[in-house]
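For subunit A:
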Amino acid sequence: MGKEAILRVDGLSMYFPVYRGVLRKKVGEIKAVDDVSFDITRGETLGLVGESGCGKSTTGRAILKLYDPTAGRIELQGRDITELEGDELRRIRTDMQMIFQDPQACLNPRMTVGSIIAEPLDEHTRLKRRQKRERVRELLDAVGMNPDFENRYPHEFSGGQRQRIGIARALALEPKFIVCDEPIAALDVSIQAQVVNLLEDLQKQHNLTYLFISHDLSMVRHIADRIAVMYLGRLVELAPRQQLYSMPRHPYTKALLSAVPEPDPAREALRERIILKGDVPSPANPPSGCNFSTRCPIAEDKCRREAPAWRKMDGGRFVACHMVQ
Partner candidate 1 sequence: MFNYTIRRLLFAIPTLLVISFLIFAILDLAPSDPTGNLPLTIPPEVREKIRLSLGLGEPFPIRYLKWLQQFFINEPLNMIEQWFGITIGDSENRLRVQSWATRSPVVDLIVERMPQTLWVVGMSYVVGILIAIPIGVISAYRQYSVFDQVGTFVSMVGFSVPTFFTGLVLIVVFSSTLGWLPSIYDTTHKVTDLSSFWFQVKQMIMPVMVLALFNASQLSRFMRASMLDNLSQDYVRTARAKGLKERAVLLIHVLRNSLIPVVTVIALGIPQIFGGAIITEQIFRVNGLGQLLIIGIQGADIPLVQTLTFIFAVLIVLFNLLADIVYGILDPRIRYE
Partner candidate 2 sequence: MVKGGICDGTCVLNAGGFAGAGNSFSQEHNMKKALLCSAVAAGCFAGSALAERGSDGQLNIIYWQAASILNPYLSGGTKDIEASSLVIEPLARYDETGMMVPVLVDEIPTVDNGGVSEDLKSITWTLSEGVKWSDGSALTAADVAFTAAYCLDPEGGCQQASNFTDVESVEAVDDLTVKVSFSVAKPFPYGPFVGSQVPVIQKAQFENCMGAKAPECTEANFGPIGTGPFVVSEFKANDVVTYEANSNYRDEAKPAFGSVVFKGGGDAASAARSVLETGEFDYAWNLQVEPEILSKMASAGKGTVVSAFGTSVERLMVNKTNPDPALGDKRATVEGGAHPFLTDLSVVNALSKAIDRQILVDVGYGDAGQPTCNVLPAPAIYASTANDECLAQDIAAANKLLDDAGWVRGGDGVREKDGVRLSILYQTSTNSVRQATQALVKQWWAEIGVETELRNIDASVFFGGDQSSPDTFQKFFADIEMYTNNFDGTDPENYMANWSCGEIPSPANQWLGDNMPRYCNADYDALVAKMAVTAKLEERAELAKQMNDMLMQEGAMIPLIHRGGVSAHANTLAGVRMNEWDSELWNAADWKRAE
């Protein structure tokens, strides 16, 4: 692609220990994210899709260092942030922000909208009171809200409005990189488009980079430049949007895409659904070999023995499958 990568994730793993019994002995771990690697270039939107529980959100949070990753390396604008802690980590937070799935829960119910948005400014800038207020009103205006709402509490707004507040809050420090963690999942369909459009407009205005996490393939197709598909803690395929949708390579991607309804009735009639057998295995006890091998329609013995490597293919495509040549 030639453009500089703003974020580089290499071999990121996030395991959660499992404790059992009276003495809370560690009996195992949940591999929520397992050896995930990808880059995001400046100004790009990378869509991260997968079923619920596949580790998308954990990936997003681990990148923002809301969790301490178990292994791997995260590089933001060329700087390794994996081991950052305390004040250094707080300083870097001005560059990376997150928009959460549940706009109700992520806003402190006891703070006014103004103070929620202004809080990062208190923490990271030396703006005067009046300047901060100006900035808050500016941000509210930027997300399409009446600036006079700054003195209201979150519960006084609708879901879409709250998400706009969440966006304004994320934008307050003018970050370079934003993780959008299912930002529209909790919203009404009619509102979803508005919020997505707002995100796109803001991206253009501020030259933002997004990691857009979603399980909604059609919405990702609309907003993302490239798309990564995740299954059971691992990436299975990553490709530019057009390529992924027109020619998915990984059997899981194929199955996922086959479930997306086509807007064109003629093509919809031809759509062939691939129904996957069985349930997603528990991340606490993933299958040996390829994670997908238990449900894969084309799996062979090798798939059950050996985990496939994350291979670079033509046209900026990555795929992890023994069967893909």
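A word on the picks: all candidates are chains of the complex that A comes from, given by their letters.
Definition applied: a contact is a pair of C-beta atoms (placed from the backbone, for glycine too) under 8 Å apart; a residue touches a chain by one contact, two chains touch by 3 or more; residues count from 1.
Owing to the predicted nature of the structure, the values given are computational and were not obtained by experimental measurement.
**Student:** By the touch definition at the top, subunit A has one partner among 1 or 2 in this complex. Which number?
**Tutor:** The touching one is 1.
**Student:** Considering only the defined contacts, which subunit A positions touch candidate 1 in the complex?
**Tutor:** The touching residues are 19, 24, 61, 64, 66, 89-91, 93-94, 97-98, 100-102, 105-110, 119-120, 123-124, 153, 155, 166, 169, 173.
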